[in-house]
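Please read the structure below before turning to the comments.
Excluded from the complex is one protein chain; the other protein chains are retained at their positions.
Right, subunit A next:
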Amino acid sequence: MAGTEEMDEKAKRMRALLSSFYGEDAGSQPATPVRRDTLQGINMPDFDSDRYIQSLLRRTPLEGLLQKHVEMAAEIKNLDSDMQMLVYENYNKFISATDTIRRMKENVAGIESNMDQLLETVTAVRAKSDSINSSLCERREKIEELNGTRSLLRKIQFIFDLPKRLRACLKSQEYAKAVKYYMGAFPILKAYGNTSFAACREESEQIIDTVSHNLQAQVADNSIALETRAEAVKLLRQLQYPVDKMVESYISTHWPRLMAALQVVEPETPGLVGRLQGWFKSGTKKLEEQTEGLDPTSPRTSMEVLNKDFIADFTQTAITYRALFPEEDERLTEAALKLFNEYFANVQKSLQPKTGNPSIMELTAALNILSQDTGVLLKLVPDAGLPEMTERAIEKAIQQHVVAMFSDLYNRITGSLVIQEPASTKDGEEAKNQKALRAALDNAKRVILFDSVELLRDLRDLLEKCGGLLETWRDSYVDLVQGGFQELFTKLNNHFIHISSSSQDQLISSKSQTASQGLVLMLALLSVYIQQTAVPKITEVIGASFVGGGAMGFEARPAFVPSEVCRIFYASGEKFLHEYIDTQARKVSILIRKSVETPNWLKYKEPRDVRMFADLLLQEVTRVQLEVEQVLDQGSNRSHRRTDSAGSGGSSRSNAASMRESSNMREAGNHRGSFTARARSRLLERDVAKLFKQKVELFTKIEFTQASVMSTIIKMCLKTFQECVRLQTFNRSGYNQIQVDALYLRDNLREKVFDNETVVDSLLDEVCSAAADRCIDPVPLETAILDRLIEAKKAKGS
């Protein structure tokens, strides 16, 4: 073995040498096929020693061979000695094994006799044991029988002793023991009670009845310690006393009181409210003392009262119940549910008092009390669905609160619209009236914006403060708030329309309702205000604090659509402004109509003065102007000239028409020559301008400016004037009268239409030319007379 190891080592050494000679490649190629002619493969089966020798002889020099020879000789010698050693050792081992086997053989020889002896002994023991057993068997049965008889006798003894024992227990009030004894004997009494133990049974049952009575009394007695009572209940249950009945009786004794406690709060609430209103009821004195220093109508107070009376009582009752009837929870839950229904009905009422809307603080406080209270109740009665009920109550309360706040806001806004009306009607003085309009407008604006924002702030506070309570339906809450605004504005718009149409009706029925007309103007401006200022602001606030929503699902539209509201109010604003202008223009038009239709123009006398209608007209226009001035911006001095003649209609006659007209007027004489030189030159200028340049637009788009409103009204009126004149036939004096009126109006109206004075000029010119057209003898009044009449009028006026 050592030899092979050595050979291995040698081979390894050789390999190492070779690999160092061949460089690192050899190391990396350990699997190179073994060369047959090297010593490397000497251990291989196919090692060809002859070839190895041959190659050795061939390659190695003599010296090397010699050395190899020496080496080999040494190796052979080594191997020989090793082999000798091995043989010797093997032999040695073999000899020692033979010795051991011999010794074993000697030892085993004595065992056999010993074993036989042991078997005999065991057999004898067994025989003896069997004999003892059989002899004892008879006696044992007897003893067992005797033993059974003895225990039976003892039991019978116990039963006969039972009444006595029970009585003793009763005396010492050891009910537990009594029940134990009785229950021990119960099976026997039940089985044999009708025969041998009848007397005994009767007696003990009587005693047990007494015991049960006493126990019941104990249960019902509030003064006894709760443990004792619970123990008594337990005993009664053991006695198979119907505990349900007791539960019922317990509930029926306590529930009416609790109900009463709830109902106590109820009638007092209106009383409390009443106190605020001045008709205090004496019955609430006690309560008043309790709630000293608190606002009696507030929900917090009601909640607190509810808390004091009911919650405490209920807690007590429920704890007792729990202790007494630990196994009857369901019944408690069932009964408690009834109470809670009543309780929440009360809570609902107190959260939403009939009069007034509680402040956020109060509501929050009340809700917190409620959640605390219900927390207490929940611990007592976990299965009565309290969290749901609480949630529902809070949701409902907040919903009602929000709705109430919105309706309150609506009422305030509509109130701000209506209240000022009679006041301003009463005011005879024009200026005061106007101020009232302005004030009312500002007031209404303030109410709309500030109150809305305030409402939002309140609602946001509510959301923050009751965040925990609202968690589950936050989205619905946001929807509620947004929807509230949508509804508010829709309702407002309807209200506006209602007011405006009713004021329209008033106008038809009774002619002058200046205040309500101012109201229509105010509505128009309010609509614009809502559209331009209030809604964006409110949208902003909503966006800041009421994000989310959409509890109704994605396909449903959002609850608050500012663009829609804006659109509605934009349309309404335009409509109201149109209505205002129409109404004002119509009033003036009626004046003009009457003034043109009433006289018999064919028999008209020479004009002596400007007719009264002109003053009335101016007065009316001034009134409108005062109204308009108060609330509208002045507006730009935008010219109504237009370069685009293809624009929409409503233009006064243009160059062609005026040319035709002037040709028409040929034989009527140059009636314009009768005006002052100033007027004439201006007229000429205008005619030339008309010829070459532009039309004056009669009916332009109305804007929310003084200029636009005033000029529209005046244009409408003067157009009416012209149309009315066209329907008449005049004599010369009639025509002259129209001239006088028109000239007077011209001077006075020009300053009212400050965006484009040529409108007045050209329209009044057309009135005059229409009169000339319709005149059988159109000779214009002399300028001097005309001027004198106007001067006289002015002098009279001033």
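The working rule: contacts are C-beta pairs under 8 Å (C-beta built on N, C-alpha and C of every residue); 3 or more make two chains touch, one makes a residue touch a chain; residues count from 1.
Criterion: contacts and distances are computed from a predicted model.
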Name per UniProt, for the chain absent here [options: "RNA polymerase II transcription factor B subunit 3", "EIPR1-like beta-propeller domain-containing protein", "Hsp70 protein-domain-containing protein" or "Tetratricopeptide repeat protein 7B"]: "EIPR1-like beta-propeller domain-containing protein"
Given A:Arg586, A:Arg611 or A:Arg750, the one touching the chain that is not displayed: A:Arg586
Which of A:Leu332, A:Leu409, A:Leu437 or A:Cys775 contacts the chain that the document leaves out: A:Cys775
Option from A:Lys719, A:Arg746 or A:Lys793 whose C-beta touches the chain left out: A:Lys719
Interface residues of subunit A (partner: the chain not displayed): 508, 582, 586, 589-590, 593, 602, 646-654, 656-657, 660-661, 664, 667, 698-699, 716, 719-720, 723, 726, 729, 773-776
